[in-house]
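The structure follows.
Just one protein chain is left out here, and the rest sit where they should.
Here the chain labels run A, B and C in written order, and each chain numbers its own residues starting at 1.
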Amino acid sequence: MILKIEEKGAAVLIEVKEERLDAHNSGELKTQMLALFEEGKNDIIVDLHDVRFVDSSGLGALVSGFKNASARNGNLKLCGLQPQVKSMFELTRLHRVFEIFPDSAEALASF
Amino acid sequence: MILKIEEKGAAVLIEVKEERLDAHNSGELKTQMLALFEEGKNDIIVDLHDVRFVDSSGLGALVSGFKNASARNGNLKLCGLQPQVKSMFELTRLHRVFEIFPDSAEALASF
Amino acid sequence: MNEKIEVDIKVPNQTRYLGLIGKIGEDIARTLKKYKGDREELAYHLNLVLTEAMANAIRHANEGDPEKEVHISITILDRILNIKVYDQGQGFDVNSLPAPNFRNLDEHGRGIYIIRTLMDRVTYQKHTHGHVLEMEKSLS
Partner (left out) sequence: MNEKIEVDIKVPNQTRYLGLIGKIGEDIARTLKKYKGDREELAYHLNLVLTEAMANAIRHANEGDPEKEVHISITILDRILNIKVYDQGQGFDVNSLPAPNFRNLDEHGRGIYIIRTLMDRVTYQKHTHGHVLEMEKSLS
């Protein structure tokens, strides 16, 4: 799985450079986020700009990251959701859980 | 099939606005070219810029147009071939038959 | 005239084939004759229910054994879309799953809910060497 991970000052930006975030690769995203938490990096933005498809495992990985960040008094925020990906959050009511921004600049400014 | 047909002075430009030019839609391209020949328009450029896939029927339609144009002392030239489409002309040796240009401006300038 | 399409797929019991199955679902949605709804939405939904059902077969039924196989059949007949996903597992009771609690931030448990929401009819039954999840949706 291709992830671009960058320190952006107030938060760490994870860009998911994959067309699909699904049961095949979402475990890797979870592992990467856990590694950041271990380093004490608890403010994370996940940029889903390139992601065309998310399944329930992909959502689960994001929920896992969200819970871990919150438990550490940090935050996990999302940005760059394509319309059909956005619909997945609505279908599962997760749009009420995550703070969702149009792009990473706006997400970063919110920290 | 979506074709954009435009008079460009020295020639008529046909842009094929389809991903595939195949046994399903190449008959329509042939019919459109025949209609132009009937109107005395014998200099034609076919722009394949949007076409990602051509089969032997698509090639056949272009050969038909080429022969009809030549028989009327006109010419049919091609432009905008994507690399894999170009390979199809090489596989069938048709790259030696057609004049092929990078874009429609260069094709037009050659008339 | 009636549009009849049958696609039958067997792949190894591995998540790397989820994308293939999902794409085939999308390709079928984009080809359908006379579909009046939003075609790209249908493509996503087909991709999704295929992915969810196959991921369950791989992880829960076939327990990740890469030597096992997943068998999927997609049929369109009389404007009815029918999908069957065959697993080689012990089965579960699809009707006794708890309704998802949206306030509960569980990592898991959204797959069958998604399938039920997007499809008209869902059953899970015994079959030779395992079970089959069958999902149906009217396309008109």
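In this text, a residue touches a chain if its C-beta (ideal position, glycine included) is under 8 Å from a C-beta of that chain, and two chains touch if they have at least 3 such contacts.
Keep in mind it's a predicted model, so treat the numbers as computed, not measured.
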item	value
Displayed chains contacted by the hidden chain, counting the whole assembly	B, C
Which residue of C:Thr31, C:Thr123 or C:Ser138 touches the chain not shown here	C:Thr31
Chain B residues that touch the omitted chain in the full complex	20, 22-24, 53, 55-57, 59-61, 63-64, 66-67, 84, 87-88, 91-93, 96-97
For chain C, the residues touching the chain missing from this view	1, 3-12, 16-17, 19-20, 23-24, 27-28, 30-31, 33, 66-67, 69
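FYI, only the chains that are shown with their structure count from here on.
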item	value
Computed distance of Cα centres, chain C from chain B, in Å	43
Rounded Å distance, chain A centre to chain C centre (Cα mean)	26
Contacts with two or more other chains, residues of chain A listed in rising order	none
Touching two or more other chains - residue numbers and ranges from chain C	none
